[in-house]
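Here's the structure, in C-alpha cells; my notes come after.
What you see is the complex with one protein chain gone and the rest in place.
Chains here go by letter, A, B, C and D, matching the order in which they are written, and residues are numbered from 1 within each.
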Amino acid sequence: MLETRDLTIRFGGHVAVNAVSCSFAPGTLTAIVGPNGAGKTTYFNLISGQLKASAGTVSLDGRSLTGMAPSARTRAGLGRAFQLTNLFPHLTVLENVRLAVQATRDGTHRRGLKLWSIWSDHRDLVARADEILTQVALKAREHDAVASLPHGDQRKLEVALLIALEPKVFMFDEPTAGMNAAEAPVILDLIRQLKQDRSKTILLVEHKMDVVRELADRIIVLHNGTLVADGEPAEVIASPVVQEAYLGVSTKEAA
Amino acid sequence: MSEMLLDLQGVHTHIGAYHILHGVDLQVPRAQLTMLLGRNGAGKTTTLRTIMGLWQASQGKVSFAGRDITRLRTPQIAELGIAYVPENMGIFSDLTVKENMLLAARAARTADDIDTQRLEWIFQLFPAVQKFWNHPAGKLSGGQKQMLAVARAIVEPRELLIVDEPSKGLAPAIINNMIDAFAELKSRGVTILLVEQNLNFAQRLGDHVAVMDNGRLVHAGRMAAFSEDVQLQQRLLGLAL
Amino acid sequence: MLSRLISHDLPRSRLLAVILAAIVLALLVAPFAFPGVKALNVAAKILVFIVLVASFDLLLGYTGIVSFAHTMFFGIGAYGIAIASTRLGPTWMSMGVGVACALALSLVLSLAIGLFSLRVRAIFFAMITLAVAAAFQTLASQLSVFTGGEDGLSFKLPELISPSFEFAEEPFLGASLDGRLLCYYLLFVVAVVLVLAMLRIVNSPFGRVLQAIRENEFRAEAIGYRVVVYRTVSSMLSALFATLAGCMLAIWLRYNGPDTSLSFEIMVDVLLIVVIGGMGTIYGAVIGAALFVVAQSYLQDLLRMGSEASASLPWLAAVLSPDRWLLWLGVLFVLSVYYFPTGVVGKLRARAAS
Amino acid sequence: MFRDIDYKPLLLAPVLALVALPLTGSFSTWLTLTVAGLAMGMIIFIIASGLTLVFGLMDVLNFGHGVFIALGAFVASSVLALMGDWTGSQSLLLNLMAVFPAMLVAMLVAGAVGLAFERLIVRPVYGQHLKQILITMGGMIIGEEIIKVIWGPAQLPLPLPEALRGSIFVMDAAISKYRLLAVVVGLAVFGLMAWTLARTKIGLLIRAGVQDREMVESLGYRIGRLFIGVFVAGSALAGLGGTMWGLFQQNLIPQMGAQVNVLIFIVIIIGGLGSTGGALIGALLVGLMNNYVGFLLPAATQFSTIALMVVVLLWRPQGVYPVVNR
Partner (left out) sequence: IPAAAADKEIRIAHVYSKTGPLEAYGKQTQIGLMMGLEYATGGSMTVGGKKIVVIEKDDQGKPDLGKSLLAAAYSDDKADLAIGPTSSGVALALLPVAEEYKKILLVEPAVADSITGDKWNKYIFRTGRNSSQDAISNAVAVDKEGTSIVMLAQDYAFGRDGVKAFKDALKKAKIVHEEYLPPATTDFTAGIARMVDALKDKPGRKIIAVVWAGATNPFNALADADLKSRYNIEVGSGGNILPAMAAYKRFPGMEGATYYYFGIPKNPVNEAMVSAHYKEFKAPPDFFTAGGFSAAMAVVTALKKTEGNTSTNKLISTMEGMSFDTPKGKMTFRKEDHQAMQSMYHFKIKVDPAFAWGVPELVHEIKPEEMNIPIKNKR
C-alpha cells in the first residue's frame, strides 16, 4: 500500500502540490488527471523523491520513504517512467534496459559494486533485458543508440526501463504521449497485463480520456495542486469540476 | 504565384550514414491546413527539419512561395516567414517565459513592443503563458511548455506555420483551445503544416492530408475523402480514425 | 583466455588490434630494438603515461567528471617515492612505505574532492579542481623541507634497479645489462598489470554504471543507483591508479619536483592524450600515449631537419626553428581535435563497423 | 522594483573591508590597502570582462583567452614605443593621448585575431567543453609562440607614461595614479557592458543560442554571426585588459596571459556565469582579499583567492549572480 499524507511542496509562493493525502492499494490502477500544471508530475516527483517535500510524508507498505534519496526509493519498490523522455542517449537500447535490470537485482554483481567481474558474463541480465525488449516491440532496434530512435520508440523504451525495474508500484507519466495510434496499444496492452498481477499498484497520469476510461479502476483529480475529486471513473468524469476545468466543457452546455 | 506555398520534390535526406527520406514529394496549399500523418519513425520529423534547413536535403528540391530554399540556411528560411515548433518544443529553459516570447517576436526590442492585442489573444488561449510570465520556462509543466512553444510560434504573424505534434501532453480543454487557435489563424490566411498523432485533432482541422511511411509519401489528398475511407486508413496507419 | 585477460573488451577493429599489439611488442623489446638512453627514456615515459592517462580515462571517459586535479595524485605518488627514499634511504622497504603513504593520502584527498564534486555543477567543479591543483603545486614548493621546494628531490633507489648495478659485463644486442634495464622491465610489468586491472574495472557491471552516470546522472539515480557512491568510488580508484603512475615516474627518474609531476602542462597533455586516443576506451590511452610522447620527444629533432631544409626562406625557417617546437605542438593539439573527434580508437572502430 | 534587486552580494566587499579594519591596526594602512585593493579589483575586472562574454555567456571554456591579453599588451607596447614623445612628456593630456590610441589599436588587433580564432579554432567545438579546453589550449600555445616570434622571447619593459607614475596621497595613504585611471576605464567598461546586455536582446540571444542553437536559428536569428561578434568583442576587451595589465606591470612576457588565466576564471566563477555585475563584485573581492591577506599573512595570499571562491560557492553554488544555469 502506497500512501501519501499531507504531501505539499511550495516553489517560492506557488504551492504546486497542496496537502495531498491519498493511498493506493495493490491491484488497482489509479488514473491521475487534471489540467496542465495541476501538479501531477510534481506529485510523482514527490513520491519518487526527485523533489523534496516541503511537508508531508510518503510511505510504502507501512515503511516511511520520506527523506530517502530517489535511488533508495527505487530499491524499496517504487518505479517511475518520465513524462519527458529521459534516457541514456549514447548507450544502445539493450544497454539501457540491462542497466535497469542490473539495478534491481542484488545478484552476484551486487548492483555493479562488484568491480572484478566481467559484465558480459552476467548472462541472466541480458536474457531478461531481451525478454522485455520483445515485450515492448523494440527488439529489432536493440543495438541502436537511443539518440537515433524516433520519438515514439524512445517513449516505449522509457516504459521498458520501468518494467525492467520490477517495482511494486508503477508510475506512468503520460506513457503514450507522442506515440502513434497504432503503437500506443502495445503499451496499453502491457499495462493491462500488469494489472493482472494483483500485487502491483499502478499510477497513471494520462490526458487521453478514452484510455483513462478504459483502464482505470479509480480516478483522482488534481487541480491547482489540490486533490479535488476521487472515485469511480464514470462518476468522476461526470463531475462538474472535471467537465469544466479539465475537459473544457461548460457545465451549462453539458446540462 | 503558384497555389502551393510549400513544395517538396523528390527530397532525400541522410542523417550521418543513414538514408532517412527516400524522395518525398509534398505539397502544402496556401491558406489551408495540411496534416502530415504516419507511424513512429516514418520520417515526419525529418521532413519538417529538412524544410527548415536543420538537416540538409541530399537530393531534391524544397521551394517556398515559388522560391528555391533547399540550400538556404535555417535563419534565412525562418526570415521568409516560417514559424516552426519542433518536436522537443525547443524551450529555452533558463530564460523566463517572457524572454522566450520576446525572442520569438523578432521585431520587438523589449517585451513592451510586442503587439498587445495578439498577446491578449494568446493569453486567452493559453492562460499558463500569462500566469507564468516571469518564471523560468524550464520550471513549467510538460503541457505548459507545449503551450509556450505554440504561443511563441504565433506571437508574430507568419505566412507558414510548421508544428510537430502540438497536442501531446495537453489536457483536453487546452487541445480545444489549440484547435480554435489554428482555425482562427487559418481564417486569417496563414498556411499550416501539422504533424499529429491525435487523429481526432487531425480530423477536426485538416483540409488536406499526407501520409508517410518508411521515408516516403504514401498518400496525399483531401482530409474529407481520407476520413471516409476506413480501409485506406487501416492500410496506411494500421487503424482507423 | 586472452579475451578474458582483456575482460572481453575486444578491440573491435582489426587495424586497432594490430596497432595495439605492435605498441605492446615495441615496448617489450624497446631496450634492445632501440638502443640508447634517449629511446629508453621515451619508452619508459610512454609506460608511465599509459597508466596515468588510462586512470584519467576512468574518471573522464567513463564517469564524465572533468577534473584538473588529476596530476595532484600523480604528484603524490611521485613524492611518495621521492620523500620516502630521501628520508629512509634507498631500500625496497622505504619504497613500499612511500607507495603506501602516497596511496593513503590520495585516497583521503580523492574522497574529499569526490564528495565536494557533488555539491557544485560540472564546470564549476572543473574550475575548482584547476585552482586546487595550482594551490597544491604551490604548497609542494612551499613545503621545501620535505619536498625540496622548487628544486625537487634527487634520490637513490635499491641497487638492483640502479644504473650502477651491472649483471653482465657485455652488452646484449646493444643494450647494457644493468639495473636500468631491470627497472624498465619492472615498469613494463607494472604497467601491463595496472592497465589490465583498469580494463577489468571498466568492463565490470560497475563500469557500465559509470557510463550510465556519465550519460544521465539523474536517470541513473532514478533507476536505483546511488550516484554518490559510484562517483566517489570512481574518483578514488582513478586517483589510486594515478598515484601508482606517479610512483612509476619517480622510480624511473630517480628525481621528482613540482614541475615534473604536478604541472598544469602535464594535465593538459593527459587531457589531449585521452582525446586523441579516444575517450572511454582505455585502449585510447595506450595509442594516445605512444603517439603523443613520441611526437613530443622527437618534434624538436624533426623541426631541426625542417628548418635546415628551409634555411633559404627566412620566414619559414623562423617558424620551423626547433625553438618554436611548441608552436607545432599547439598545431598538433588543434588538428587532433579537428580530425579525431572520437579519437583514434573511435575512428578505427567506426571504420571497422561500416 | 527595488525589491527585485538581490542586494546581498553587494554587501560582500564592504563587509570584507569592515572585517579587515580592526585586523590591520592602523587606519591609514587600511585605507591604503582598501583603495589599492579596489583599484586592483578594477584592473582585474577589465582583464576578466572579455571572459564574462566568452565563457560566461557563450559558454566557451576559452583557455586561450589569456593570449589575447598578452597580445593586447604587446601591441600596446609597440604603439607606445612609436609615441615616445608623448609618453615621455610630463603633460597628462599628452600621455593620455598616447595611451588611448594604444588601447584602441590593442583592441582592434586582439579583436581581429579573435575573429580568426573563432573561425578556425572555436567554431567546430561549440557546446563541447572538453574539446574547447584542448583546442583553445592549443590556440594559446600557438599564440604565445607567435608572440615570441614577433616580439622575441625576452621580457619587454613597458614604462608608464610620465604623468601616470607615482601616487597621490590622501591622509597618508598612497594611491598610485595609474590605479585611478584603471578605475575610470573599468567603470566605463562596466557601464557599457551592463548597458548593452540589459538594453538589447544580445545577451538573451546568446544565452538562448548556447542552450539550443537550432531553435534560435529556427526563430530567424543568425546566431553564427552574433557569436562571432560577441567573441570578437570579448577578445577586444581582453586586448584592452592586456594594455591595462601591461602598463600596470610595466613589464611584458609572452607567458603573461597564461599567468592570469586561473585568476580570471576564478573571478568569473565567483561572479556567476554571464553576469557583468557579478564579475565586478568578484574582481573587487579578489583585489581586496589579496591585499588584506597579503598584509596579514603573506604566505597565505595565493590560497586566499581559492578559499574565497570555495566559500562563495558554498554559499551560492552558482556564484553570486548567476545569469545562466549551467
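Just so we're on the same page, contacts are C-beta pairs under 8 Å (C-beta built on N, C-alpha and C of every residue); 3 or more make two chains touch, one makes a residue touch a chain.
Just so you know, these numbers come straight off a predicted model, no measurement behind them.
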Neighbouring shown chains of the undisplayed chain, as defined at the top: C, D
Given D:Arg119, D:Arg165 or D:Arg199, the one touching the chain that is not displayed: D:Arg165
Given D:Asn62, D:Thr276 or D:Asn291, the one touching the chain that is not displayed: D:Asn291
Sole contact to the chain not displayed, among C:Ile6, C:Ala212, C:Val227 or C:Leu253: C:Leu253
Selected residue (touches chain absent from view) among C:Thr91, C:Ser141 or C:Thr342: C:Ser141
Hidden partner interface residues of chain C, rising order: 36-38, 41, 138, 141-142, 144, 148-152, 154, 163-164, 253-255, 257, 259-260, 300, 322-326
Absent-chain interface as seen on chain D, which is shown: 26, 29, 32-33, 36-37, 40, 148, 152-157, 159-160, 165-167, 169, 174, 176, 178, 248-251, 253, 255-256, 259, 287, 290-295, 298-299, 301-302
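Here is the rule we use: only the chains that are shown with their structure count from here on.
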Chain pair showing more contacts of the two, A-C and B-D: A-C
Most widely separated chain from chain D, with each centre as the mean of CA atoms: A
CA centroid of chain B to CA centroid of chain C, Å: 52
List of chain B residues in touch with chain A within their complex: 15, 18, 38-41, 45, 87, 128, 139-144, 146-147, 165, 168-174, 176-177, 197, 199, 237-239
In the complex, chain D residues that touch chain B: 200-201, 204-205, 207-208, 211-212, 214-223, 324-325
Of chain B, residues touching chain D in the complex: 52, 54, 73-75, 78-79, 84, 86, 90, 92-95, 99, 102-104, 106, 109, 136, 138, 152
